[in-house]
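Working notes for the structure below.
A single protein chain has been removed from this complex, and every other one stays in its place.
And now, chain A:
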Amino acid sequence: MESHEIKSLLEKYMDAMTSVEEEKSLADYFRNNAVSPEFEEYKSMFGYFEDQRSVVPEKNFRISDTKKRRRTWIPAAAAAVLLLGVGIYGWQNQTPPQTSELGTFDDPEVALRETRKALDLLSSKVNTGMESVNYLNEYEQSKNVIFKN
């Protein structure tokens, strides 16, 4: 392209009247030619525009992955909180077993003695009960004597 052609195309360009094709040919011209000083700023502009077209994000964008990732930690966190709660509750209510309260004995002799004592106590109470029943028997007998005749 001749210099005067460039010049008129640039004027059109500055008025935003060029087509995309014409703008591409201007870019080609500035990329491939030594440019006279009067066009210096256009060379920078077209050079910059072209350079910017190669800017790409370094990151990959995903859809369901990001959604899933956001969702999966919620039940996990809930489970963790629940476990932690149960753990703390259990730990705080934990009391060491008290052997004396369970009534166990290490020595069999003592165990026997204590068992006898307990059984004696039980049988004496049972006998008390029996005594009152005996009294009832007495009453029955008297009644029989009276009403026999």
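As a working rule, a contact is a pair of C-beta atoms (placed from the backbone, for glycine too) under 8 Å apart; a residue touches a chain by one contact, two chains touch by 3 or more; residues count from 1.
Heads up, the rule we're going with is that contacts and distances are computed from a predicted model.
Name of the non-displayed chain as stated in its UniProt record, restricted to "Spermidine/putrescine transport system permease protein", "RNA polymerase sigma factor", "Beta-ketoacyl synthase N-terminal-like domain-containing protein" or "ABC transporter substrate-binding protein": "RNA polymerase sigma factor".
Touch with the chain omitted from the figure is made, among A:V20, A:A34 or A:V145, by A:V20.
In the complete assembly, the contact with the undisplayed chain comes from A:V55, out of A:V55, A:V126 or A:V145. Annotation: of A:E5, A:E40, A:E114 or A:E140, A:E40 touches the absent chain (contact as defined above).
Residues 13-17, 19-20, 23-24, 40-45, 47-49, 51-59, 61-64, 66-67 of chain A touch the missing chain (whole complex, contact as defined above).
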